[in-house]
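Got a structure for you, written out below as structure tokens; questions coming shortly.
The other protein chains are all here in position, but one chain of the complex has been omitted.
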Amino acid sequence: MVTEPFRDTRIELSHGSGGLASRRLLEGLIVPHLANSQFNAGALTDAAILPIESGHLAFTADSFVVQPLRFAGGSIGSLSVHGTVNDLAVSGARPLALLSTFILEAGLPAVVLEAELSAMAAACSAAGVNIVGGDTKVVEHGKADGMYVTTCGIGVLEANVKLSPARVQVGDKVLLSGPIGDHGITVLLARGELDIEAELASDSRSVWPMVQALLAVCAAEVRWMRDPTRGGVASSLNELAQDAKLCVTLREKDIPVRDCVRGACEVLGLDVLHVANEGQFLAVVAASAAEQALSAVRAVPGGEAAALIGEVESGPAGRLRVFTEHGSSRVVEMLVGEQLPRIC
Amino acid sequence: MCLAIPGKIESFVDAEERMAVADISGVKRQVSVDLLRREDETLKVGDWVLIHVGFAMSKISESQAKEQLEILTMLGEAQKAMEEIQDLEVC
Partner (left out) sequence: MKYVDEYRDPELIKATAREITALVEKSGRLFRIMEVCGGHTHSIYRFGLEQLLPPAIELIHGPGCPVCILPMERVDEGMAIAADKRVILTAYGDMMRVPGHQGSALQLKARGLDIRMVYSPLDALKLAQINPEREVVFFAIGFETTAPATALTVLKARELGLTNFTAFVNHVTVIPPMRAVLDDPKLQLDGFIGPGHVATVIGASSYEEIVRDYKKPVIVSGFEPLDIMQSILMLLRQLSAGEARLENQYSRVVPFAANPVASQVLAEVFELRDSFEWRGLGSIANSAVKLREAFSQYDAEVRFAHLLAAYHRQFELSSGPSTAAHEAPCGDVLKGLMKPKSCPFFGKECSPENPVGALMVSSEGACAAYYNYARDKQTVITNGN
């Protein structure tokens, strides 16, 4: 393999043509950043070959389009690793390997791509997962927003894990891993349109360590998990309520939210339950195991703020209801369209 | 009809003190204080104002706020006293 460093300052159409320029980009920039023992680095082949363990495989894909590409606490690169790792994690699967596909806009500065590759490498190493292959295409300038990343992930299901809305029962408890809204508000403010600043960073991270700890103490009692990304906690739990034909109820005061996220939501008229997260997960756990589950998640660094935020009731079926401290409730629907700040 | 939220004046941006940085629970935004530039009152750093679409609409009166909460607290206490009396009567 040639190991000549990539010297072009900008991405050109030729870098996606499959010819010499493509090979220079791959071998000079992408591989050096993402290389690992599974990358078949000696010879770039058409497919990654992985040893199979016994059990069940989990297989998922996610695409990432975000503006701006970098924001406090993360970037499109780290997001693309965490997003797919987390999809595997909340399926009860230990992440094994990722594929990553780039759609690059011609004219993208090479340093921007390099920064994202390095963010991906760091995220992979923190999450204990390898990128084992991928693909790169370049589109004309103006046909994409800098860069898009798609990652596919493969994982192995942990023992005794059986997750399904059908297993959710009346009386089960809802566990949330930490404060919500950090990511969505951070990105909204990072776009700069609103000219609002806050000391806030995205929560983008792998939730696998917390999920692993949870499954280690009560795998059989965990009925359902989800990472509440776009559409927020409200959308994830509405889906659960509809799929399980049960009612999910939350206690507003028990839902962890940082002060400045609350402040931003009040200023912008947003419901924090609709705001995106990239480093949290929701789990429905049998009531008998709830306290044990909570302690396990809280014991993991980064899981200290986990909380039991509500429970499953019989009806009204298909609804998410949030109870206030003064004893009344409201129905919270799924997010409709894009979340927009309001002034009235 | 109009979303407005209390914020604390943290600093003034310009020499004429027409723009200020307001802090709303750790969230910061530049706001115009033009509507509160009046002869009979001066706005200072540390004052609380009500903010709507980037404009300070009104200075929040601490004494009025206190008074309102006192009235309501008294209401709660009066109810409690009534309940206690009723409980005594039941016994």
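Think of it as A and B in the order they're written, each chain with its own count starting at 1.
Here, a residue touches a chain if its C-beta (ideal position, glycine included) is under 8 Å from a C-beta of that chain, and two chains touch if they have at least 3 such contacts.
Just so it is clear, the structure is predicted and the values come from calculations on it, not from any experiment.
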Out of A:Ala89, A:Val161 or A:Ile196, only one touches the absent chain, namely A:Ile196
Contacting the left-out chain: of A:Gly28, A:Pro256 or A:Pro341, that is A:Pro341
Even though one chain is not shown, subunit B touches it at residues 1-6, 8, 24-25, 29-30, 32, 34-38, 48, 50, 52-55, 57-58, 60-62, 64-65, 67-69, 71-73, 75-76, 79
It is residues of subunit A that touch the chain not shown, namely 193-196, 249, 251, 259, 262-263, 266, 268-269, 311, 316, 319, 323-333, 336-338, 340-344
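The rule we apply is simple: only the chains that are shown with their structure count from here on.
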Whole-angstrom distance, CA centroid of subunit A to CA centroid of subunit B, is 38
Per the touch rule above, subunit B residues touching subunit A in the complex are 1-3, 5, 24-30, 51-54
Note: in the complex, subunit A contacts subunit B through residues 194-200, 259-260, 262-264, 266-267, 269, 342-344
